[in-house]
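Note that this complex is displayed minus one protein chain, with the remaining chains in position.
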Amino acid sequence: MESVRHLIDWLASPIRFLPLVCVIFFLALRGYRTITRPRVALAILLGAIIFYVLSLLDHNFRHIVAKPDNVPITIMLFLSGFCTYLALRQAAINDERMERGLAPLEKEGSETIFVWPDLVYIEFLAAVLVGILLTIWSIELKAPLEQPASPFRAPNPSKAPWYFLGLQEMLVYFDPWLAGVVFPTLIITGLMSIPYMDMNPRGTGYYSFKQRRMAITLYLFGFLFLWVTLITLGTFFRGPNWNFFGPYEYWDVHKVQPLVNINLSEIIYIKILGTGLPSNWFLREIWGLLFIAFYVFGLPPLLAKTALKNFAAKMGFIRYNVFMLHFLMMMLLPIKMICRWLFNLKYFVAVTEFFFNI
Amino acid sequence: MESVRHLIDWLASPIRFLPLVCVIFFLALRGYRTITRPRVALAILLGAIIFYVLSLLDHNFRHIVAKPDNVPITIMLFLSGFCTYLALRQAAINDERMERGLAPLEKEGSETIFVWPDLVYIEFLAAVLVGILLTIWSIELKAPLEQPASPFRAPNPSKAPWYFLGLQEMLVYFDPWLAGVVFPTLIITGLMSIPYMDMNPRGTGYYSFKQRRMAITLYLFGFLFLWVTLITLGTFFRGPNWNFFGPYEYWDVHKVQPLVNINLSEIIYIKILGTGLPSNWFLREIWGLLFIAFYVFGLPPLLAKTALKNFAAKMGFIRYNVFMLHFLMMMLLPIKMICRWLFNLKYFVAVTEFFFNI
Amino acid sequence: MWQKIKTHISESQVWKSVIRHGYPDTRRNRTLVVLSNFFLHLHPTKVPSHSLKLSYTWCMGGLTFFLFLVETLTGVLLMFYYRPVGEYAYNDILALREHVPLGIMREIHRWGAHAMVITVWLHMLRVFLTGSYKPPREFNWGIGVVLLTLTLLLSFTGYLLPWDQLAIWAITVGSNMARATPFVGHEGPGAKLLNPGMLGLEDVPLIHATDDARFVLLGGPFVGEATLLRFYVLHCVFIPLAAATLMAVHFWRVRKDGGISTPTDDFSQKAL
Partner (left out) sequence: MWQKIKTHISESQVWKSVIRHGYPDTRRNRTLVVLSNFFLHLHPTKVPSHSLKLSYTWCMGGLTFFLFLVETLTGVLLMFYYRPVGEYAYNDILALREHVPLGIMREIHRWGAHAMVITVWLHMLRVFLTGSYKPPREFNWGIGVVLLTLTLLLSFTGYLLPWDQLAIWAITVGSNMARATPFVGHEGPGAKLLNPGMLGLEDVPLIHATDDARFVLLGGPFVGEATLLRFYVLHCVFIPLAAATLMAVHFWRVRKDGGISTPTDDFSQKAL
């Protein structure tokens, strides 16, 4: 039992946990028809519940999961999984139907019915049900209230509200101006631009994966992996000093993690060239700046001429570049993660003089 | 000059001011065609302005009128008068047209036009204009701010906000349970019941007086006389200890007005019968109770059988009684005023034991 | 060149997804601009021409709504500088006047409130005098009466907030009457009847100064700190919410009843 716990604690470290989730995510999407078969889905659900219940026996796990403000996160995890299952299940059925030349299920029942009383009745019922659930939840679980606010005693760890923990987790890899300002802005503009980027005319009004493979993969990657998974990591696995703790590990304030991260300039000038850092910041950071400039400004036109030729032509100049901007910025996070894990990379560009670190 | 001021001060006493306004009100409605001729109206307006400007020379008048919170009341007086003039003027024109068999003016221009840009343009212009006026008003006139609140030093006079001064003025004649609770409730229910009481099908969508004489007279009596005039009285003529002061009179805190009001029971038992008051409250107040009971419950059926026979029949039982309830309650105020001025009457019914005074 | 850019923009997917009609200079587009805009669709697309005449409408309904918007805007700004607590309220108003660049907001808010009371009265007068409450508009008149009451209550609750002598005593005078509410005011007729002693039980009055109608209104036996907080919430959130909901229904009903009232054909002298 103890060794299983240790194994899970070991697996839960970001360097193993995140790639694992990522691999599972892509495998699941690839085999979406298999994995959404009711029996398989039920088995996964049962497995998750058994894991959760057994884990609750562990004191450290229970301590974190049962914190009042963490309860909604568990609910969100289950609901997100369930809703994704529902959608993919129907997508699988529809895709199969359409392969056989049939209309999707949603088209079948497309006669119209009266809002009164049918829809009003359902809305009323849903409201009453959720109202009752909310009341029970509120009676059972007290809202948290800690000691009075004191600006002089910071708790350890200090965490943002749970829905922003993904952004806080990003602070491990990026400076606040990126993680807290630029990326959130790009998330919003990126989401808003989706309807204008997605030129695929099919897939309105019914679930389908096959017809919208790229759009759905990108969106689910952003939502399930970059948002929900990072929130989970930030909530359950980040303890004092934002150190990593496995789900069954005690949150020891004195745990020390050595900081061994170095900048790209140090890798190049010290490790490879062996010359020492130039004193001029521009000279020092020229490699990182070149890399970032190429990534942001060079890659899109290059790809438009090579690998993504058809795609770029179909999209047109503005659409293609807006899409690439958001896509590349989104991929910056996994790229930085991999560089951190492989090379202990701290910053590509580190112009600390101007707070300009990437 | 001094004697004119004294005359006006003398005239402004409620016992002369209110009957005077009432008489002018009915005369004006009777001669609405004459009085709304542009020349006559202009003369009245000029007269009012000259009176106002000359009065401003008086220190006491200026002191009251220029109080920041009293400025809107002057505006309201002018606007109410102007709007009533506008409405009656058009009513006079329409009534004359209809006598000649023509349609009312509003019917003439009843082709439809586009909301955009015509109506939107007017709305925009009106908003900008009022916005500018409001800004100028706000720059010119500081909002009042007196000493910090102190529950132990009541100012003299203590006045309610200006739009409730009609109710406060009623406190001179009625106890708070009537003036502050029952009458306001009846004002609201009475206003709400208007559309269901007024069975006259004519007069929708155009100004007319002749076709809706009773409805308009009642409404204007309530609004202009019982509401606006009482607010004016309460604002400008009521000073310390809620004593009356003429518009040019100094608000002397030490002015004493003798209280000589007596109850109906005292009039009957002491003044007329000369027997002294009975000790049993029911016996003592029996005459007042009978009077009120007759007024509220006896008068409506009596009138329905006699003077208002046709009216009651046309209205039907419920409508007739709802109307009479509100009408009689509305008339209770002028009746009580007259009784006060003629007989120094304090209460019809005075069961002070149960706070039941009418 | 300019024309080309304009066409390019107005033909783009982004522009078309937001604005779904051409420039409103044709009959069709003038209708669409009203129908496809959430805020303009409070209007019908066409109105009778006499409803544009100032002498008919006096603009009072529209101005009341405009003033409500002005009050909302200035009110929200004022809230950022005001704490509904006895120690701070008065000083916050002083500071607002002396230090804050937007100090004039308080003046606009106060005079706007007074103006709104006046416009709502005159709107009602206009509606009455043009008989616009007659069928099928009876119920909407009733909603209007409630809105009038809410306007007065908004002004009344706001009157207390400066927490000066003018405020506290005006509210004291205005709310003292609730003490005399029949049955549920401790100085109201019938209050003593609500007593088990009347039924031969113990002689304990049920209504006191500390639990009557006035106490509920003020949150205490006199106008104090509890009243300030209570009136603040009523003024800033509760009554505006109720008023906004009713206003929506009010406008909706005006629209459903065919816009502003128009003369029926039944106006001849003979029908009198």
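Every chain is named by a letter (A, B and C) in the order it is written, and numbering of its residues begins at 1.
Here is the rule we go by: a contact is a pair of C-beta atoms (placed from the backbone, for glycine too) under 8 Å apart; a residue touches a chain by one contact, two chains touch by 3 or more.
Note that this is a predicted model, so its numbers are computed, not measured.
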Inset, instruction - Taking the complete complex into account, tell me which visible chains touch the one left out. - result: A, B, C
Inset, instruction - Using the touch definition up top, pick the residue from A:V181, A:L283, A:I318 or A:M331 that touches the left-out chain. - result: A:V181
Inset, instruction - Touching the absent chain in the whole complex: find that residue among A:V115, A:M214, A:V253 or A:A313. - result: A:V115
Inset, instruction - Tell me which residue among A:Y52, A:Y196 or A:F311 touches the hidden chain in the full complex. - result: A:Y196
Legend entry - Absent-chain contact - pick from A:S13, A:S55 or A:S80: A:S80
Legend entry - Residues in chain B touching the chain absent from view: 195-196
Inset, instruction - State which residues belonging to chain C touch the missing partner chain. - result: 13-14, 17-18, 20, 36, 38, 41, 72, 76, 79-80, 83-85, 88, 135-136, 138-139, 229-230, 233, 236-238, 241, 248-249, 252-253, 256
Inset, instruction - Could you please point out the chain A residues that touch the chain left off the display? - result: 69, 72, 75-76, 79-80, 83-84, 86-87, 90-91, 98-99, 101, 103-120, 122-123, 126-127, 130-131, 134-135, 137-139, 141-151, 153-155, 158-164, 167-168, 175-177, 179-182, 188, 191-192, 194-196, 198, 201-208, 210-212, 216, 219, 223, 351, 354-356
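In this section, only the chains that are shown with their structure count from here on.
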Legend entry - Top chain pair, ranked by number of contacting C-beta pairs: B-C
Legend entry - Distance-maximising chain from chain A - centres being C-alpha averages: B
Legend entry - Touching two or more other chains - residues of chain B: none
